[in-house]
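The other protein chains are all here in position, but one chain of the complex has been omitted.
We call the chains A, B and C, going by the order they appear; numbering starts again at 1 in every chain.
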Amino acid sequence: MTHSHFEMRMQSQPRYLCVARAALETLAKQYGLHQNEVDPVVLAVDEAMTNIIRHGYKDATDKPILIRINPLDDALGKGIEIILEDECVGVDLTKIRGRDLKQVRPGGLGVHILYKTMDTVEFTHRQDAKGVRLALRKYHQPTAPAVQEGS
Amino acid sequence: MTHSHFEMRMQSQPRYLCVARAALETLAKQYGLHQNEVDPVVLAVDEAMTNIIRHGYKDATDKPILIRINPLDDALGKGIEIILEDECVGVDLTKIRGRDLKQVRPGGLGVHILYKTMDTVEFTHRQDAKGVRLALRKYHQPTAPAVQEGS
Amino acid sequence: MAEEPTHTTETIDDGLLICFGGEIDYSNSPDLRHVIHQALARKPDRLIIDLTGVPYMDSSGVAVLVEALQGQTKNKKQLILSNLQTKVQGIFEIARLDTVFQITDDIEQAKQIPPAPPRK
Partner (left out) sequence: MAEEPTHTTETIDDGLLICFGGEIDYSNSPDLRHVIHQALARKPDRLIIDLTGVPYMDSSGVAVLVEALQGQTKNKKQLILSNLQTKVQGIFEIARLDTVFQITDDIEQAKQIPPAPPRK
């Protein structure tokens, strides 16, 4: 398997959330994202990790969470790609979805936050069928262009 | 191979030094080290990584650096263990040593800093003979006990 | 646990003021819930939750605050949040809760807000 630029692999413990956030914040800046773009990306990964711990692993603390991170530099510009993998088999991916926010109730925000903060969100089963794979991508937005005359 | 609590694997690029530092700083605090103990640990790992990049890989930027981190909780108290592994074969470990600091000259400080900041420093060849393994350990020092009467 | 989570609860004229400190995520939001439950049990007319010292909060923290709001509303009491830092304000906006909660810039303002008619 080809390796990514930066990888983290940790046990499914909530105390590692802040460690992943610290690394990711620094990394996203290295890849050219501005602070106001970095913050939502960090939040998204925190939410994705929390969901793996809570829903995927039912709060077991000795399971693996793998995060692979690469810089993006393609037709859509510069950005960051973050791939999270767990070892939860038999997850029904169609059940991973956000809810209607009009109804105010505790919980049910994590998946909504993923889609709201990231440019692409892709849940799939891992190629080796050992668990769930979540691919997130966020591109840097150069400062908004001035309104064009005549357009 | 059994996995560690927290692992990072990155390409041998100086821009990832600050990412590793950010993660390590947060992690060392999770493991109970105080800020004045965390700072030297972060510096030591920075120096060890820089040496791998400069001396081990001669500034090649596509080689792997693996960092495995575990909490310590043994007879010596609570602390942190950090193991760095590279893929440099044929390194003469006897040449990895600090110099006499009385002589003031640029460079030659990295290895000295390792020994000065960490409780244990162990350079070995990796068991799979693929490169160098550096094991670092640092224990939390509870605040110095008050001078005991009659002792 | 995230770095140095702290809290203090103090009595004010017509209720309670809780000040939280530290990043709030799934490692310590259960503690936050516990502290808030204890406060709700005292049935304060006004519960102010001050977040001056909270630079970061994820949805597990937000869920606890929504729960608290529901508890106060059910009892026809008031919940006011104060001093949301940038990132915390951010998640409230993403979750479209920035208009659901009463949010003030500081604790003084939170104390001045007149008791609102209970939500239906």
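In this text, a contact is a pair of C-beta atoms (placed from the backbone, for glycine too) under 8 Å apart; a residue touches a chain by one contact, two chains touch by 3 or more.
Because the structure is predicted, anything quoted here is derived from the model rather than measured.
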Report summary line: Among listed residues B:Gly56, B:Gly79, B:Gly110 or B:Gly131, the absent chain is touched only by B:Gly110
Requested in this report: Quick one: say which of B:Arg15, B:Lys78 or B:His140 touches the chain that got left out.
Outcome: B:Arg15
**Report entry** On chain B, residues whose C-beta touches the chain left out of the figure
**Finding:** 14-15, 17-18, 21, 39-40, 43, 46-47, 50, 53-54, 101, 104-107, 109-110, 112-113, 116-117
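Convention: only the chains that are shown with their structure count from here on.
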Query raised in the report: Taking each chain's centre as its mean C-alpha position, how far apart are chain A and chain C in Å?
Result: 27
Requested in this report: Could you please state the distance in Å, as a whole number, between where the Cα atoms of chain B are centred and where those of chain C are centred?
Outcome: 41
Requested in this report: Give the residues of chain C that touch two or more other chains, as numbers and ranges in rising order.
Outcome: 1, 3
Requested in this report: Quick one: which residues in chain A touch 2 or more of the other chains?
Outcome: 15, 18, 21
